[in-house]
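Just one protein chain is left out here, and the rest sit where they should.
On to chain A.
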Amino acid sequence: MYLLILWLPLLGSIFSGFLGRFLGHKGSSTISIVCVFLSMFLSLTAFYEVGLMGVNHYITLTPWINVGILKVSWSFLFDSLTVTMLVVITVISSLVHLYSLEYMQNDPHLPRFMAFLEIFTFFMLVLVTADNLVQMFVGWEGVGLASYLLINFWFTRLAANQSAIKALVVNRIGDFGLSLGILTTFYIFQSIDYFTIFSLAPLFTNYFLNFGGFYVSGLTLIGIFLFIGAVGKSAQLGLHTWLPDAMEGPTPVSALIHAATMVTAGVFLLIRFSPLIEFSYTVLNILIIFGSLTAFFAGMSGVFQNDLKRVIAYSTCSQLGYMIFSCGISCYNVSMFHLANHAFFKALLFLSAGSVIHALANEQDMRRMGSLIKFLPLTYSLMLIGSFALAGFPFLTGFYSKDFILEITQITLNTNLQNLQGSFACWLGNLSVFFTAFYSFRLIYLTFINSANTTRESILKSHEPSLLMLMPLILLGLGSIFIGYLGKDLFIGIGTDFWKSSILILPTNSYFIEAEWLNINLKWLPFALSTLGIILATIINKSKIHIYLSSIVYRKICFLINKKWYLDVLYNRFFVYPILNFGYTVSFKNLDRGFIELIGPYGLSKVILVWSKLFSRLQTGQLNHYLFFIVLGVCLFLMIMCNQIQLVIFYSVLIFFI
């Protein structure tokens, strides 16, 4: 049963991919949907068995690599963390499959699309169920590959090609960090199995590597490399530029990549390695700083975006920042809880956005929408649920995880904790709550409530999608309302033993109890901030105040943030183009085709030609010149006979200069 969870999506992918030509649209989509739904039910069973009943599963298949002390086998570990991820992945993936059945119904390549979605799910499942780093890396790279295929699904579009390549290459930077992490792990622990590493980690807290006189803690080094991997995959500040561009794929793809699967892989990696990074304060502080900066930066950028999907993409980026910094303050279970909740409401938001785009004939610009509340009431209410959940409205899903993260950051403000980075996370996290609420409701207003800005025809043609497309939306809407409440006691309740040994939190880093007895005013703070954001969005959109646009400075700032702080431009100017130029002028033109060819075949043949012409010009046809050479030759011969080497050299130099 446990292996079937993995094999079914692979089977569906193979069938709909290789046999899609024969199965047709209906056949391939039926097969893939049946496979992924079966996988979902099996994952729910696995969740019941592993998560609720507490029976961990560990399955070993054949050995894979067996060289010296490096022993890697294909084996699968099902513990609480894994089954939570399994449920999240398969549920979202099944609903996205169901959704894309209608969303993509007019696309001629539906079997290929289904095959790619299935292979994405399969690789993600491989990633989460692996019990060693190499097998995890298979899933990690496979997810990157599948994201390339999916973003590039409409491969005739230039923009889709570019963003797919960008996603793959930027991810590869992080993958390089992760592979360095794997190598370091093997160097330090002589093993890459999770069990071995995690049980040995406490013994290696004083292990230092010597880099030419600098002593670096081994666990810190591994943690930093893993974090670099997570930065690429989870789009943290620095390598986040691929995420907004990945919106070039079809909307269900965005829902799958941004909600449940790809971007959560980085967070999952950090949570999985909690027994290791928990022992390194440096890594935890890096997580806090980068996570909170990402949350703040992406929240701010989301405010001024005009593309419907891009706003949601930035909100994903921002929420991933929350997950990362809550790993940094050692609340891995809260981070995981937020990951699961976020999967539901973000999938809901993306799929609702897809429904809006579908209704308006592929119009994505929010400035050209409006007044859709009359035409798409169901989509509107679902999107409102998603937005409220995202903004952390009380008793919706987002409230239970996001507000708890913020409460824990408030604890780190206590003066006796000496946790400066925690206060950083607290300030930036609370500010991002405001931005989150603001851009969510800006989106709602611009899309649904404000007066219409689009053409008459597209308004008249707009319609609710059929039941097939609405059903996943409604299920996700129910999930966005109830999952947080249902999962709260299980995941982050006081004294819950759900996680068992899959997550390690050192007692000195644990603030759960304190968070429950926080000052009541501080507990109200995130709600107050998000309400403020909602009110501000309402005021700006209802009263039509456009004073803020009249100020030139303000307009410049808006433009700057709308252009994502010009980070893409800066990257292009300072990294991409210089590297491309270097590759062309230095490595290609000067080294490969220049220097090496010059001392190699090309230059040698040319020199031989020149020299042979030079030497043949010695035969001038003049008789006395020939005589001169004859006498000279006799002289040289005599000189060699008399062993006067210096003179020989002297004369040969003379000959050379003739």
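By definition in this document, a contact is a pair of C-beta atoms (placed from the backbone, for glycine too) under 8 Å apart; a residue touches a chain by one contact, two chains touch by 3 or more; residues count from 1.
In the analysis below, contacts and distances are computed from a predicted model.
UniProt lists the omitted chain of the complex under the protein name "NADH dehydrogenase subunit 4L" (options: "NADH dehydrogenase subunit 4L", "Light-independent protochlorophyllide reductase subunit B", "Translin" or "Cytoplasmic tRNA 2-thiolation protein 1"). Touching the chain that is not shown, out of A:Phe195, A:Tyr485, A:Phe628 or A:Phe650: A:Phe628 (per the contact rule at the top).
Only one of A:Leu486, A:Leu560 or A:Leu618 touches the chain withheld from this view, namely A:Leu618. Think of the hidden chain as still there; on chain A it touches residues 616-624, 627-628, 631.
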